[in-house]
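Below is one structure, written out as structure tokens, with a few remarks after it.
A single protein chain has been omitted; all remaining protein chains appear in their positions.
By letter and in written order, the chains are A, B and C; residue numbering begins at 1 in each of them.
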Amino acid sequence: MELDSLYQEIILDHYKHPRGKGLLELPQGSAHHVNPTCGDEITVQVSTNAEGGLEIGYEGQGCSISQASASVLTELLTGSSVDQSQTVREAFIELMHAQGQGEPDEDVLGDAVAFAGVAKFPARVKCALLAWMALQDAEIKAGMLSKGDGS
Amino acid sequence: MELDSLYQEIILDHYKHPRGKGLLELPQGSAHHVNPTCGDEITVQVSTNAEGGLEIGYEGQGCSISQASASVLTELLTGSSVDQSQTVREAFIELMHAQGQGEPDEDVLGDAVAFAGVAKFPARVKCALLAWMALQDAEIKAGMLSKGDGS
Amino acid sequence: MFDVQAVKADFPILATTVHGGQKLVYLDSGATSQKPRQVLDAERDYYEQSNAAVHRGAHALAEAATSAFEHARARIAQFVGAQAPDLIFTKNATEGLNLSAYAFSNATAIAQWDEAIVDPRFVLKPGDSVVVTEMEHHSNLVPWQELCRKTGATLRWIPLTEDGRLDLSHLSSIIDETTRVVSVVHQSNILGTINPVREIMDQAHAVGAIGVVDACQSIPHMPVNVDALGADLLAWSGHKMLGPTGIGCLWGTPDVLSSMPPVLSGGSMIELVQMESSTYAPPPQRFEAGTPVVAQAVALSAAVDYLQALGMREVQSHEQALTEYALKGLNDLDGVRVIGPDTIVDRGSAISFVVDSLHPHDVGQVLDSRGVAVRVGHHCAWPTCRRFGVPSTTRMSPYIYNDESDIDAALEGIVAAQKYFGVK
Partner (left out) sequence: MFDVQAVKADFPILATTVHGGQKLVYLDSGATSQKPRQVLDAERDYYEQSNAAVHRGAHALAEAATSAFEHARARIAQFVGAQAPDLIFTKNATEGLNLSAYAFSNATAIAQWDEAIVDPRFVLKPGDSVVVTEMEHHSNLVPWQELCRKTGATLRWIPLTEDGRLDLSHLSSIIDETTRVVSVVHQSNILGTINPVREIMDQAHAVGAIGVVDACQSIPHMPVNVDALGADLLAWSGHKMLGPTGIGCLWGTPDVLSSMPPVLSGGSMIELVQMESSTYAPPPQRFEAGTPVVAQAVALSAAVDYLQALGMREVQSHEQALTEYALKGLNDLDGVRVIGPDTIVDRGSAISFVVDSLHPHDVGQVLDSRGVAVRVGHHCAWPTCRRFGVPSTTRMSPYIYNDESDIDAALEGIVAAQKYFGVK
């Protein structure tokens, strides 16, 4: 098995040097998600600034994949619109369910393309998705999305 | 398979010409037993006469084995003492659990020796025992036996 | 139409003999079916190549096992026109029917302490009614009796007509505003009757009741689509449809499943566990506590493949032809009476009968001595026997591997029994 196809350099880098980790002072929405199979937990918080750009904060404990994913997400979506975050999330979820056959669009996904290999490890897909699903939930709680918008 | 080893002449005879069938006028004890696997039912009643001899009555519906067994039992134990009925019952139960290897004592069991072959048909053992267990219960209810005396 | 002899050849047990040399004629598939080689191979392959704990491990075998298990779920769901997340694996149909009944008793018990957290559709009180029919298998009767015993609700039932059909003439007074749940058998295992389930489910929904269907005897024998039946919950067993023992299925609508409290609790059905309290995973996991029936699911999926390769319409036509043949044969015998519909209209292949002056146990014994396996007794439908004034019946229930010669063997056995006991 190619460990390196799972643990891309970018992933390990985000894991060791998480970007934007920490909670917001006044989040408009916040969601705490756990992965019931392994006990990993994450809190993702969200607000929008005056221009409608997202501010994202997070705290959590978990494996390299879940933590790196939260870091990548934060770097990628900070400043995006809620709509953009939806689009990127949809692309990311699709990638995760492609069982390693996906052809990720780097323009949309940025560093998150590094997770393409995760899709070949079904047990790790949940890890990669944890922060993304929490963000969606936080956006719903902040009233930025309605529940039916789930991607 | 030897059907005849199950359906001895004596059994078929008792089935077609049941002895002593009918209920008692004033039973001292009465028990209704069912075979939950097939729905067969029997009511056995018991009294003792002035000399301490058993009077037995029964009513029921069921297969040849269960009905013949009730008839044989009634013929065999009418007039016996409660103690004798215990002894015979124990011998009969032992025979039924001998899986066809039993050597029945005709002095004790009389016509009931004909049931030796039934022991080779586990699904029919319950049929053969139905009336016997009901009699025991009726004797307990009549206060002739205490519960712990179960054979 | 498929080739019955080729089918027979797939079932190793059908080549065995009983009682020292009698060819086995297996006519007891209503009780449990035999298993083709393909199903046994699938189960063994799973153990030899993929066995591990599912949903719990991250290693290669654990992923193989999880994938085999979830593919089986998807495959079996598809077989009945359902979605995988709406299909719960149980150990048998009985467990599925109990899970349905416990949704109500558990919700009722929890509501005593915290009414806010339970769905009021599942909370019962005295005055409420639970409706079944007079032709239920004990497994779809006793759990509802127990529910009434625990909640004070009242059990009602739809009675039967003389020819073994549901008497629906008073349906709207039986299923009325007091009714909270209606549970009916799709095809009777004792009478063979196929019930108009849709009509009954519609009446249940009209009064706001939950509708449950016992599909144990229909899914193995005819095409069944869960949406068409209109039930909220539907249970069946694997072992009657070429699958192994130890597996059953409970299908439910997402609405109802997600509103039901868990029944068995423990590992794998949780979301978050603390010493004080826990929260639960969504269905189907919520209802699959503990290590699930993994190898059995894989084998049942192979059984579904086998049946679908034959075609469920073909399976049904085959059985109808055999049933027609058997009914005619039985009607032609003196002193034999069929209990249940005596035409093939809305009728499956479970055929019960009684022989004048002969007890079913004795009929069955004579048949057995000739290698013919039929079932005798109340078939776990004791109240139905009482309804027809018989303590028990003899039942033949042919399946895909039976042909007319098997029916002939049974018919000849009946005549032989009459002769043996001198009643003819």
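Odds and ends about this structure:
Here is the rule we use: contacts are C-beta pairs under 8 Å (C-beta built on N, C-alpha and C of every residue); 3 or more make two chains touch, one makes a residue touch a chain.
Computed from a prediction, not measured in an experiment: that's the story for all the values here.
Across the whole complex, the hidden chain's contacts among the shown chains comprise A, B, C.
Listed residues C:Q38, C:Q78 or C:Q145: the one in touch with the omitted chain is C:Q145.
Among C:A6, C:A116 or C:M275, only C:M275 touches the chain that is left out of the view.
Which of C:S129, C:Q296, C:T323 or C:Q418 touches the hidden chain is settled by the complete complex: it is C:Q296.
Seen from chain C, the chain kept out of the figure touches residues 12-13, 16, 18-19, 24, 26, 28, 31-32, 34-35, 40, 43-44, 47-49, 51-53, 56-62, 90-95, 97-98, 105-106, 108-110, 112-114, 134, 137-143, 145-146, 149-152, 155, 157, 237, 239, 244-248, 262-270, 272-278, 289-296, 361, 364-365, 367-368, 371-377, 380, 382-383, 386. Within the complete assembly, residues 1, 34, 36-37, 121-124 of chain B touch the chain that is not shown.
Residues touching the missing chain, restricted to chain A, are 1-3, 6-7, 12, 37-41, 61-65, 121, 124, 127 (touch as defined at the top).
Throughout what follows, only the chains that are shown with their structure count from here on.
Taking the mean of the C-alpha atoms as each chain's centre, chain A and chain B sit 77 Å apart. Centre-to-centre separation between chain B and chain C, using Cα means, comes to 37 Å.
Looking at chain A, no residue sits in touch with two or more other chains.
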